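The other protein chains are all here in position, but one chain of the complex has been omitted.
Read from first to last, the chains carry the letters A, B and C; within each, the first residue is number 1.
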């Protein structure tokens, strides 16, 4: 490879930022040129994440100190709500930089929906219109030519990959979908919260944000688009005592004459050429263990014994395909690299 | 207390048997007189479960060696399918003994359903007709005078306690219920299986027995009875990386004019005098941590943002209220003891 | 029981305070009359620990608001360093109240050692002299008549129970002891720290506070006393990915002519009448699973294949015998109750 693409990672002290660095270090076309983390500025990366002690990385700086001239692309792993102005300002001054945003700031196309769910008017409306929704397998063409890609949330990625093709093909009732979602604790981030302490989250289980999780409108945005009408979905996330991994069990009502096999065939067809999305053979049950640490998604379809209903199960690693991995996959498309570059590693099992 | 009730535990080398012993040791009215475990006969109990090293217990014997004259009540924690003939023979010879069965052998009232799901004709049809379904809060009167109580499975206990009152009151559509169930690994028992090894089940998650779990017909039996018509339910269990605990997230469609608050009020009313079933205040989310090691059940009701739908969350400890604890609760009723005797301990948290 | 003893728990929002409440609720001689937690004052207890939703408890108040006239005994689960002045003031005004302190404030008899390890002069020197070290099995007589008992730390309890008899009997070299200690994450308390987040502490392991943990001087104080000379010990704690449980592997050099069997016999003799300390038969390996949630301690002795060396393994639950359970055991002695009252429950296994 001639010259490497220089990247910056904003918010490198969070889990998604760190996983981007983990993958970026071994990506053959990437040079990590900039790492920001305002509350840890001045420290070496391994003071914040000691598993980076074995490689050379730039020290952490504040966003304000960042030398944007040193980067060709920027990955944002900043907390929701803080990204808009930073990206807006950055692109105004350095329009050639490509931005892959892993936050929620540019995912919702409708400004009102954004304001409703995030509690404030969007601060970069122009960019919001420009941003391409980074669900790679469904927006690849637009991503390839985008300047700003808004990577989906982990739950939307897991559920939409399972549902979009069958909703789009009209095989299931778009307005009667229940998504029971389960995520490992890294999904809550690295912030200090009592409910994510080992002794609180371990050996136990509960739903959370019932009927009010911010990933719901994102899922509905895409399901509605595929269905050609506005729909609501039941989306109920649960906190599972594991670090990585996410599983969505989606309960759907099929249109008359449709079978679970039809759903599976539809999905297999949709992802025939997708290197990271695999539709399991009949009877094979997806489990998060199969994808831990990898960019793969596995989808299984099962007939319910109740006639006319089916169950679609999808799994991914919330920090990889659910965040940093999909961000890199989009980066690859944006820079004309093979989609799988730097992302081929298999699950770490056991 | 004048004289203690002498009990035997069949299948004391399994998890439910052991939890019965754990609770029985501290039950003020119980003397543990007999412990059977055919494959470990001749051993002291602490050779099989070392946490019993600190108390005196009878050595394990085979069922064949059991001295039935030494017991007033028998708890069965034998594998499904093996209990029928043993109990049938036992009661034929010792009709005064009261039997609390924790296996699945006498739960299904319809012999055809039993044969369909368990793969063989029932071997004690007479007793099957006599057996009382041991869901304590719903069959207390019959249990109090029963000779044979068939304790429900863990999943049926968790889901039925949440659903029976609202189905029975006609507040929800009985034929449109999705039960997404999650259980800790002890639910799979102590048998050696690859998928329950620490390194296989840990840090991961998957559904299992999709659309074919044997607890489905048991749930349907009771829901149908409450609804006054035969219904099917969607019941999908998941294996969670924790040892104890079970959570059912039930998705229901309410009849017009009904609100989540109505469901909550109905449940609160139904369990007003139930010492172990608590309906959470609005906004309080049940979590399995709250009931670990205890006989308590916690139920929460949440409005879905989709009009007309609600979410009912119920938690219990699968080995206690889901098995050994409910068995003791039934035992208390059968012997005229206060329902809570020996069962008052709170959850072990953290 | 005629009248109950009214207790107060200071610091009820921490793990040791909560475990005291869990046990106290079911202690037949106890009425919980007062719960303090300054940062949560005004809340019901189940707002802080939801597993208490099923029982009636007084609301949390500040220490300043506490009505001391309503209590006969006080358990302190306050952070280290904050207890001295509160207890000092309390006893000055209410000298009849008995105090069982679970903090570190009164454990070290030597004021200089205290000042060195805790970074400030002791603020209640008079009381420090009065306090009895609450290692129940070794100070029972003094505890029974004490007004202020300083319960040992969890690590000192686990290691001293294993070592004091054999050091006291002169069977091992007191100045050549290595204690490799392992604790579950609850040992770090409920405070928000990055290293105790689920995703940080899970699936991993490390030592911490190497050669500088505050339990070292406490262990040395008692070992030195038993040895009749000042000694230092190697004490190295490790953080283990589990919530409860503690195991000390102590490596000792025996005096010539002594065997591992001699050590075991010495320990068995020392704890012959101790209801909670059990010396395992030869070949039985203690494991923390055997004592989880219980007040039991299990000790095993093993010959090393290196002549002259032995390995002593001891386990306990850090929140029970390592803290709240031992506190209650001391309380029982102080109020003339049977030592085991309210503490008989067996381990929650699995």
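Following the convention adopted for this analysis, a residue touches a chain if its C-beta (ideal position, glycine included) is under 8 Å from a C-beta of that chain, and two chains touch if they have at least 3 such contacts.
If you're wondering where the values come from, they're calculated on a predicted model, not measured in any experiment.
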Hidden-chain contact residue, picked from the options A:55, A:92 or A:255: A:55
Residues belonging to chain C that touch the chain removed from view: 178, 180, 182, 184, 199-200, 202-208, 210-212, 216, 232-234, 236, 238, 240-245, 247, 249, 251, 285-289, 292, 302-306, 309, 311, 313, 315, 350
Those residues of chain A which, in the complete complex, touch the missing chain: 15, 18, 22, 25-26, 49-55, 186, 202-203, 243-244, 278, 280, 284, 287, 289-294, 296, 298, 344-350
Residue numbers in chain B that touch the chain omitted from display: 15, 184-186, 190, 192-194, 196-203, 241-243
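Definition applied: only the chains that are shown with their structure count from here on.
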Inter-chain pair with the most contacting C-beta pairs: A-B
Chain located farthest away, centre of chain B as origin (C-alpha): A
Separation of mean Cα positions, chain C and chain A [Å, integer]: 46
Centroid distance [mean C-alpha coordinates] between chain B and chain A, Å: 39
Centre-to-centre distance between chain C and chain B (centres being mean Cα positions), rounded to whole Å: 36
Shared-contact residues (touching 2 or more other chains) in chain C: 15, 186, 202-203, 243
